[in-house]
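Encoded as structure tokens, here's the structure I'll be asking about.
Only one protein chain is missing from this complex, and each of the others stays in its spot.
We call the chains A, B, C and D, going by the order they appear; numbering starts again at 1 in every chain.
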Amino acid sequence: MSGTVLAEAPERAARPAPVRPGRRYRPGGRWRRAASPVLLVAVWEAAARSGVLSPEKLPAPSAVLATGWRLARDGTLATHLLDSLTRAGLGLLIGGGLALLLGAVAGLLRLGDDLVDPPVQMARMLPHLGLVPLLIIWVGIGESLKISLVALGAFFPIYFNTYAGIRDIDERLVEAARTCGLGLLARLRHVVLPGALPALFLGLRLAIGAAWLSLVVGEQVNAQTGIGFLMMEAREFSQTDVVVLGLVVYALLGLLSDLALRVAERRTLTWRRGLRAS
Amino acid sequence: MSGTVLAEAPERAARPAPVRPGRRYRPGGRWRRAASPVLLVAVWEAAARSGVLSPEKLPAPSAVLATGWRLARDGTLATHLLDSLTRAGLGLLIGGGLALLLGAVAGLLRLGDDLVDPPVQMARMLPHLGLVPLLIIWVGIGESLKISLVALGAFFPIYFNTYAGIRDIDERLVEAARTCGLGLLARLRHVVLPGALPALFLGLRLAIGAAWLSLVVGEQVNAQTGIGFLMMEAREFSQTDVVVLGLVVYALLGLLSDLALRVAERRTLTWRRGLRAS
Amino acid sequence: MATRTARELTPAPPVLTARAVRRAFGPTTVLAGVDLDIAGGEVVALLGGSGSGKSTLLRILAGLDREATGETTVHGTAAVVFQEHRLLPWKRVAHNVALGLSGPDVAGRVDRALAEVGLADRQRAWPAELSGGQAQRVAVARALVRAPDLLLLDEPFGALDALTRLRMQGLLRRLRAEHGFAALLVTHDVEEALLLADRALVLDGGVIAEELPVPLGPTRTPDDPAFGALRRRLLDRLGVPTP
Amino acid sequence: MATRTARELTPAPPVLTARAVRRAFGPTTVLAGVDLDIAGGEVVALLGGSGSGKSTLLRILAGLDREATGETTVHGTAAVVFQEHRLLPWKRVAHNVALGLSGPDVAGRVDRALAEVGLADRQRAWPAELSGGQAQRVAVARALVRAPDLLLLDEPFGALDALTRLRMQGLLRRLRAEHGFAALLVTHDVEEALLLADRALVLDGGVIAEELPVPLGPTRTPDDPAFGALRRRLLDRLGVPTP
Partner (left out) sequence: GDDAGAGDGDPGPLRIGYQRFGGLSLVKARGAAPDAQWSLFESGPALTEALKAGSIDLGEVGEAPPVFAAAGRIPFSVVGTSAPVPQGEAVLVKADSPYRTFADLKGRTVALNKGSNVHWLLVRLLEANGMTLADLEVRYLKPAEGRPAFDNGQVDAWIIWDPYFALTERPDVRILADATGLASNRQYLLASPEVLASRSAELGTFLRTFREVTDWGIANPDERAKVLAPELKIPEETAHRALARSAQPLAPVTPAIGDELQAIADGFVALELVPGPVDIRSRIDERYGEVLR
């Protein structure tokens, strides 16, 4: 019988290539990530210079840079940026905090799941930007409107990732922690939080994006400051270079926040490097 | 020496309560999830009836229902819903497909990571709704604008979750698959895809929400149909009941898609129940 | 089907009692009514075929299985070493051992526990950086450092080489003599069972199918003729042909 | 430091050659230059203390470690049983065994392989529903079903009870006699090494510190006086006091 068990092994390479190459030191590794953005900008500039791209369709990077420099020098950019950042920060704090709380309650407790999750699932599909007319009635047209929109935008990615992160924790580790005499709070701190951390980071990444998105809409309602307002104003007057400048600012913020998150991840998730290598 | 090793164990309960109660059959479990939505609606109706809530701030659920019935009977709702669903579906397909592809390339290949990820990280923070003026120039003001916006909205959650899902796969399993002679494609199919599936589902959840969000904005630009248009129009005439009806439709779609996803998850992720129980 | 322990009448109060423990996974019944008492300070070895339900029983006794029926009571504190090491991957070795520990000189106690299992120099390693046997020893240190009244050990030395295994067995014996904790030791190694236990149980068909007191002194060696007889009897019960 | 095999001159072509294999994790060198040849059909047992680098060496030989230096060549196909079972949690047992298998009658071959390891009735179970020993046996079945030229086994029977272990050892011996595959068997059990291997190696200090041919016939028993002598010698080399 065993004769057939071991028969006819298919022909195959003895050493297939690995799915992912090792993480050893690569020369210039750090700068390799800069290659494609730099290339992108170069192609864009070339297209603009050669006239393939009309400046109305998309102004050249150098033109955008000049506009940026002008607005930066007279302080306009800094004022707008600061206001936008404040709004985004406050909204993220409020929406993210609430999402973390509710996500944890729903992820950890059976009852919390039954009570909290269904309304959130319903609300999830409410495009919060469609709520603007109601929000105007409820919270007015001032700063609170913008902050509410950001908070709403940031809520869902963090809620869902918290929930999923908690649900995906290896229950065997929770059991081990229980047998070590850890109470609920200690288990949260030592097992659930670190286990859900990668998911939380992902949620934060998405939430930051959602925050900006909400802000760009929120800053179109009765705002006098903010990058969203700056772009809106430029849009109305068809100042494409300022519109693109706004987008570039957003992109840079994206890169910066990504960098910050990468550093934070590297610090708190060192243990995963071990997992990789093993 | 060992004397001290075993000394002074702290006092503690022999059996701390579990972090999460078991998943055994609970009577009425299925309906328990309906409790909080029903309660919410009841409180809302009561508040409206008692006059605590003025109908301009928020019309009663019964009033919204009546409006819904009226619009459903004359076919308006169905037409608008169908158009919105078509746009959302197409956009999701395009944006989601692209996100899946790029996310997989960046998650799987070192080179892909270096080339694809930085531009995406930059674009991530671009609030795609801020791109509307540029999109109008590039794709016009017709259906393609709405679909592009949906695709952009759906792209990021799926991209990031694909990337993270692939990165989080236990490399030891990939190694095991390699030693079983699985080539790159087979490893993708048998190890990477199933391993990343929970993250993909989460991405899809978030993407569906983002799709609606984009659509509500997209349908305010030169649309004659769609739920977003319906709400927009109602907003102009301060028909709060129609605005709220639109939101209710979104909420119901949220619940429906959640249900569908739950069923799909239950089917494809049966193996996780084993993990839970063990 | 002798499921009651013969020691029920001895003065040492039971640290663990289990009555009519049953557990089924879907249609298959894994435990069909297990009764078990462990007296204070008693070491009981649990043997049984692969898949006979040893780990399942251990989880139930540790209070981790909510779907089992029957009654289990642990008087005092218990610590568990699982069949897999179950170290938290995000905590360094020393922090894994210190998990949930309080009281004075936690660091010192952790140090000493790790030294006992021969891993004094791996304090700052991540669990993913340990070899199989090292991880298992950390898990043992994590249980020992809590000085429980009852140790539940699921093949704690399964991944250890002969020498390290002997050392760990010696450690367990010494600590037990010093502190008098009770232990339920799941093991596949009949000699290990006879070297360490006061009593050996065989789990088969979902019940304790065999109970064998091990009336050997504190200094036991496999060369003892009584040891050999017991060994043959146990192997026989497990279905292993002995020469 | 006798690192070359004495069989280098025999006619069977080597199925595995490794030269000057070195591996360091940060500052600690785990393998400091390992040379190893395994002839076709030869079974080599690899012993060594916990954390001596056995699993590391195995991973390198399986071509999974890109940061090791030195040269390794495998002629023919290899299959690996890891120290942990590494079953894909999202595939049922039968599909885990069938992973990557092609050719005629895959289902039949999988069936038979699972029957050989005594798990014919668990085909449709999820890995998470298996006991430790069952999972390990599925991993063994997954390796055996591919009929490789070289088997790399990292403590394949560590989680098995005495009886199941004997059966598995018997299975390995029988299959080897039928198919003549070569194997590198990492084990903690000296008797197992002597029962199964043609040659035993002891890994210590990052090199093959001891090489011991096992000139016993195909029908070996621990009662054999030659067996006893070899056993003592190996245990001695491993630092285990023998009576």
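We adopt the following convention: a residue touches a chain if its C-beta (ideal position, glycine included) is under 8 Å from a C-beta of that chain, and two chains touch if they have at least 3 such contacts.
Because the structure is predicted, anything quoted here is derived from the model rather than measured.
The chain omitted from view is touched by exactly one of B:65, B:85, B:101 or B:136, namely B:136.
Listed by residue number, the positions of subunit A touching the unshown chain are 56-57, 133, 136-144, 220-224, 232-233, 235-238. Mapped onto subunit B, the interface with the missing chain covers residues 56, 132-134, 136-137, 140-141, 221-222, 235-239.
Here is the rule we go by: only the chains that are shown with their structure count from here on.
Between subunit B and subunit D, the least number of touching-chain steps is 1.
Subunit A and subunit C have Cα centroids lying 47 Å from one another.
Between subunit C and subunit D, the centres computed from C-alpha atoms are 28 Å apart. Residue positions of subunit C with contacts to 2 or more other chains are 25, 64, 77-78, 84, 101, 129, 146. Looking at subunit B, residues 10, 12, 18, 21, 172, 178, 181-182, 191, 275, 277-278 sit in touch with two or more other chains. For subunit B in complex with subunit A, the residues that touch the partner chain are 10, 12-13, 16-21, 32-37, 40, 56-58, 108-110, 114-119, 121-131, 133-134, 137-138, 156-157, 160-161, 164, 168, 170-172, 174, 178, 181-184, 187-188, 191-192, 198-199, 202, 205-206, 208-209, 212-213, 215-217, 228, 231, 235, 240, 243-244, 246-247, 250-255, 257-258, 275-276, 278. Residues 59, 62, 64, 77-80, 82, 84, 86-91, 99-101, 126-129, 142, 146 of subunit D are the ones touching subunit B in the complex. Those residues of subunit D lying in contact with subunit C across their complex are 25, 47-51, 54-56, 83-84, 118, 129-134, 137, 155, 158-166, 188-190, 221, 223, 235, 238-241, 243.
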